[in-house]
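With one protein chain removed, the remaining protein chains of the complex are shown where they sit.
Chain lettering (A and B) follows the sequence in which the chains are written, and residue indices restart at 1 in each chain.
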Amino acid sequence: MELVKVHMTVNGEPVELDVKPYARLLDVLREDLALTGTKEGCGVGECGACTVLVDGENVNSCLVLASSMEGKSIVTVEGISSDESLHPIQQAFLDHHALQCGFCTPGLVMSVKALLDKDPAPSREAIKTAISGNLCRCTGYQQVIEAAEDAARAMRGEE
Amino acid sequence: MSLYGSKKFEVINKSVPRIDGEDKVTGRAIYAADIVIPRMLYSGVLRSGRAHARVVKIDTSKAKAIRGVHAVVTADDMPKPDAWSGYAYLTNHIRHAGDCVAMVAAESRELVDDALDAIEVEYEDLPVMSSVEQAFAEGAPKIHDENDQADNRYMPSCFKLRKGNVEDGFAEADVVLEREYSTQHQEHGYIEPEAAVAVQNPADGQMTVYASAQNPFFTRRYVADIIQAPMNEVRIFQQNIGGSFGGKEESIGLVAARAAYLCKVTKRPVKMVFTREELMMESVKRHPYTLKCKIGIKKDGTITALQNDIYVDAGAYNNQAQYVNWKACAHSSGAYSIPNVKTDITGVYTNNIMGGAFRGFGNPQVLFALEQLIEEAAEAIGMEPLDVRRRNCVEDGKTNGVGQVLEHVILKEIIDYSAEKTDYVKKHEAYKHQTGIKRKGIGMVSMMRGCGTGCETPDASGAMITVMEDGSILINSGLAENGQGLKTAYAQIAAEALSVPYESIRFFGTDTHSIPDSGMTVASRGTTMGAQSMRKAGLELREILLENAAEIMGVEKDAVDLKNGIFFLKADPSVTRTMKDICGISIWSGHQMGHYSWYKPPKDLYSDHATGQGKVWPQYAYGVIIAEVEVDTETGYVDVKKLTCSHDLGTVINPALAVGQICGGALQGMGYGTTEDIKYDKKGVMKTINFDKYIIPTAMDIPEFDVNLFECDTDQGTFGAKSIGEPSLDGIAAAIANAVYNATGKRVRHNPCSMEQVLLGKELD
Partner (left out) sequence: MLRYDYVRPASVEEACAFLLKTPGRSCPIAGCTDFLVQVREKSARWKDLQYVVDLSALPELSGIRVEDGIVHVGAMTTHSAAEHSPVLAEHAPLLAAACASVGSPQIRNRGTIGGAVANASPASDPMPVLIALEANALVQGPNGQRTIPMSDMIVKPGKTALAPDEIILGFSFPSVAHMRTVFLKLGRRKALSISRMNVSLVVHQDAEGVIDHVALAPGCVFAAPDRARKAEALLLGRRPDAALIDDAAKAVADEMIERTGVRWSTEYKQPVITALVRRALENGTEVAE
């Protein structure tokens, strides 16, 4: 197999990598770049634990070939906060107890981010739709939805 | 007492933020699959894909010849291929399709896969028994050769409950009804598949396994067993665990053990991570029950007798059917005080996936039958089911199924509150007369559940608290965080007992080398019973710290008090010393700054084996579920619109965590009651092996949740706390089934209320 050279931006930093042609973006993020906040739960695009943003859109990184990411901008959960401060979405998840085991949490955070970047004032239904590809078995989603609503308010500068 | 809000505490009873929350929202939290160790090998197992077979020949030579493959192991290569618990690490007698015949370790995941593909196995197929009916027959082929029963019964899982005399009770009744109900396998559906990384210290031989273990001490048994090492040479380091719900007991034991074995033979660190498909195939499920029930009721609504014959599909291995069945048996008359109860429960080996521990532990199955049976009986005498529930429900001074006289029972209050809040009676009557295509329904369940393990095993535990010289505090427990918030609740409980700020406490993952085994984090015991030792350690250490402070402040111990981490003189509260002051001096002056304490429950609990009667739990948690649904009568689709979940928590330790448990448990119960079902092909091999076919609820499927937290006066449980993990799920499927009946007039007696069941009254595959 011939390695494929890929240039992409990961969490704002330019990255040049030689990836296995069949490698999934998920594996490259977790193994080559040690960004283990992105999780694998099912490998078939059902659970959303591996959700990252590619050019601003949330995708399942288990169903993306890393080799096809030439020129793309990728954002993972590690890319939205700094050491000093949490992203408002992360803060809202914390405030609303919108997590339990935490395994699906990075994916949920990224799906909420993809939504709020496009729609700063989503309806409750829009939030449910936006996170419908992120399975969570602990929370029943209730507190996640409340967190997303709160994050939207915070990002609009309200409260 | 009634709704949450009237108790007074300093730290508990409040929604403090999760102790591990920031790590988890940032993705920094490490789970076992995230761990990478230099020179680490990857590993995998070969599954037969046959439900019942024997290995005739297995050839691993081609796999072994692949460069970069470091170990290829079959059952014949292992000194002990059978696990201590009755499971098989590897086997030549395949008892279900998830059984493993070989395992490999190699330099990369690709090579692992190549090696597994290169193993050649010749099988002899054996007759497949994929139902209790097939397996539970005299002379049926034996699933376990060593089982002395000729009909695949697993005798330790057979229990009886005998209260009063049911024949007399049925004779007294005006109406006697007999009904059969059954339930399906349910998968826990935690999002993190099992993962373990094993590394052995080449100098001292210590085997360390980083694992997504629900119960690290339980996992330790597997690892010590497979490598035949003393337990003090095995260290399980629990990592953040991505959900468990009872599921990461046996399967993670097998994963951790296999990784450790491969680590030992290759002398390299080894990572083993299940795929979703593998965990579906090999991780235990909720046991399917068939419940043949008989109830006697008088025209005034008094239930005179209840009889249950329960048959349990235990699956291919002994898998806790004995514990689940014991608990189901003890709860088999639900939240009712019925004078005459007779229950027999029998577990049978089959070639299906094994049942095991799962949030609810027998209760959801029992409630699915009983709570429908109560309604069927109510209808037979023309009474509103709510009135039958109220008339027969447990109350102070009455006995439950195990004959225990109860106190602090607030069930009737919860029933009335919930019924009124949902306008249950009016809706329940009105919905019976609908004619449209989409019909609404409302269904109720009332329930009770013993808190903790009761007299199944003593609910004992140990906890340790250490105060550092800077005043920061470390707590440690033998019970483990499973995602439910145990670390947070324990930190609150320790802070409450010690009189220190919650923020000064940290609790890292459970390490089996750091604290004695405190039993398992199961049975919703973590807070109500497991934390008793944390409270005790906190109260005891508080006395020690007060002594330290008194000595350092030069006063008598009685003169000093401690509040919110500040020591002060009772006589003059303006004279204060901080925790940091006192501990900063204590460290150099030989004062004790840490304390380990063991909690042993009172010895008055007992259960008579012949009758199941006794004082079985220290206390019970009561609850009511009301489900509101809309049924599409042309497609059978059940849309759950609202779940009203009213629970008696005794004392609410952290309301936000409690609400999270309740909504999460309710949605898991909703999946159980609507879409979740394990399906097999004609050869008995599981088909529903990923989330595309095993259907769990998404965010778009959620109902409106109305959560009502009740508290009561009880001196049992840590600061009066009861259980909530399991009660949150127990009654949901039953409430949905009752609501579907209310909507359609058709009883769904086989869980779940799938589209086919609701429309046709049967499953199609």
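As a convention for this text, contacts are C-beta pairs under 8 Å (C-beta built on N, C-alpha and C of every residue); 3 or more make two chains touch, one makes a residue touch a chain.
Note that this is a predicted model, so its numbers are computed, not measured.
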Taking the full complex into account, find the residue in A:Val10, A:Val28, A:Val59 or A:Leu99 that is in contact with the omitted chain. A:Val59
Residue numbers in subunit A that touch the chain omitted from display: 1-2, 4, 20-22, 24, 43-46, 48, 51, 54, 57-60, 62-65, 67-68, 70, 111, 114, 129-130, 132-135
Residue by residue, what part of subunit B touches the chain that was omitted? 109-110, 113-114, 437, 634-637, 675, 691-692, 695, 697-701, 754-756, 759-760, 764-765
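Methods note: only the chains that are shown with their structure count from here on.
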Measure off the straight-line distance from the CA centroid of subunit A to the CA centroid of subunit B, and report it in whole Å. 29
Sort out for me which residues of subunit B touch subunit A in the complex. 15, 17-18, 20-31, 33-34, 36, 188-193, 240-245, 275-276, 482-485, 656-657, 659-660, 662-668, 690-692, 696, 698-700, 702, 705
Can you tell me which positions in subunit A touch subunit B when the two form their complex? 30-31, 34-44, 46-47, 49, 76-78, 81, 86, 90-91, 93-97, 99-106, 109, 127-129, 131-145
